[in-house]
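Read the structure below first, then the notes.
Only one protein chain is missing; all other protein chains are in place.
In this document, chain identifiers A, B and C correspond to the written order of the chains, with residue numbering beginning at 1 in each.
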Amino acid sequence: MTITVKFFSLIREAVATEQLTLEISENLLTVEALKAELSLRGEAWEEALSHPNLIQAVNQRVVFQEEGIKDGDEVAFFPPMTGG
Amino acid sequence: MTITVKFFSLIREAVATEQLTLEISENLLTVEALKAELSLRGEAWEEALSHPNLIQAVNQRVVFQEEGIKDGDEVAFFPPMTGG
Amino acid sequence: MLVHVTDRAIDPGNLAAAFYRHHPDAAVTTFSGFVRDFNDAGQVDSLYLECYLEMATRVLTDLGNGAAQRFGLRAWQIVHRYGHLQPSDPIVFVATSADHRGEAFAACEFVMDTLKTDAPFWKREHYGEIGQWVTVKDIDKDRRDRWSEKDSDQ
Partner (left out) sequence: MLVHVTDRAIDPGNLAAAFYRHHPDAAVTTFSGFVRDFNDAGQVDSLYLECYLEMATRVLTDLGNGAAQRFGLRAWQIVHRYGHLQPSDPIVFVATSADHRGEAFAACEFVMDTLKTDAPFWKREHYGEIGQWVTVKDIDKDRRDRWSEKDSDQ
């Protein structure tokens, strides 16, 4: 299945990536599993994605990392928001 | 001494008077005494000026009826305010 | 002009635009109240707002200065209409600016809550041939008193 992954702010800088389009196996069922998979890309990835304040969103909604992923989903990783 | 007395809203209507310029004796030392003096003008005056919610101001500041009056003062009587 | 009490129409849009332009402080709040076309009894056709003009200007000036000191405002403005008004006409405009939004919001609401019961205006609502002076609402007294309780806490 195909998903889009986006990174913002500090996390974007740490992994030097704004957006990925990923072909992933059907076994990758949750955000948590996706994080583990992406962490294999190197130390910077592992560190950024294990940050205790990391926020994850699926299809533009903030979710717990146990949230499921399905084909076509948009997943995003970012630090706490500072709008307004 | 000379004072100005103003009436607003319900009180103005009850006494059918917007404003008075009064020559009063030096003995009329307080707002309370002025109210007693004006109440002699008739039942409508007595009733309006004895209203439990009556507010009095001297020189545009809300005061207790024990407040003193001096030459040139502006005294006003009105019901609770409903601005905004 | 910090305080303006007038029997001419007021335009909160223009007032807000000017205030925002002149005071781009970190946090800027504006409020405007408009004549309702309803009250507890039903339809309201028009409103007469009586005013003790000299005292109104004085009370609103003291109120704005007090709010500025209490909430650390950078700027403020209060504009109040009196005279004959129709439903949807603006009655009052208040603007406050501060370094933080909590202060800007609180000051704006404090000014509104206080002027409702402390500024010398009296509303008379008209429905057809009937006119009736508006009495002070308990909620307005309660809202006013919230701020006094905070005073005594300090």
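One rule holds in what follows: a residue touches a chain if its C-beta (ideal position, glycine included) is under 8 Å from a C-beta of that chain, and two chains touch if they have at least 3 such contacts.
All of these numbers come straight from a predicted model, not from anything done at the bench.
Participant: List the shown chains that the missing chain touches in the full complex.
Facilitator: Displayed chains contacted by the hidden chain, ordered by label: A, C.
Participant: Just the residue numbers, please: which parts of subunit C touch the chain that's not shown?
Facilitator: Answer for subunit C: residues 12-14, 16-21, 24-34, 36, 88-90, 99, 101-102, 104-105, 108-109, 112, 143 touch the chain left out.
Participant: Contacts of subunit A with the missing chain: which residues?
Facilitator: 6, 8-10, 12, 57, 60-62, 74, 76, 78-84
The working rule: only the chains that are shown with their structure count from here on.
Participant: Which one chain sits nearest the middle, judging by mean Cα positions?
Facilitator: Closest chain centre to the overall C-alpha centroid: C.
Participant: Taking each chain's centre as the mean of its C-alpha atoms, give the chain farthest from subunit A.
Facilitator: Ranked by distance of C-alpha centres from subunit A, the top chain is B.
Participant: Could you give the separation in Å between the centres of subunit B and subunit C, each centre being the mean of its C-alpha atoms?
Facilitator: Computed value for the inter-centroid distance: 26 Å.
Participant: If you average the CA atoms of subunit A and of subunit C, how many Å lie between those two points?
Facilitator: One centre to the other, that is 49 Å.
Participant: Among all residues of subunit C, which ones touch two or more of the remaining chains?
Facilitator: Counting only residues that touch two or more other chains, subunit C contributes none.
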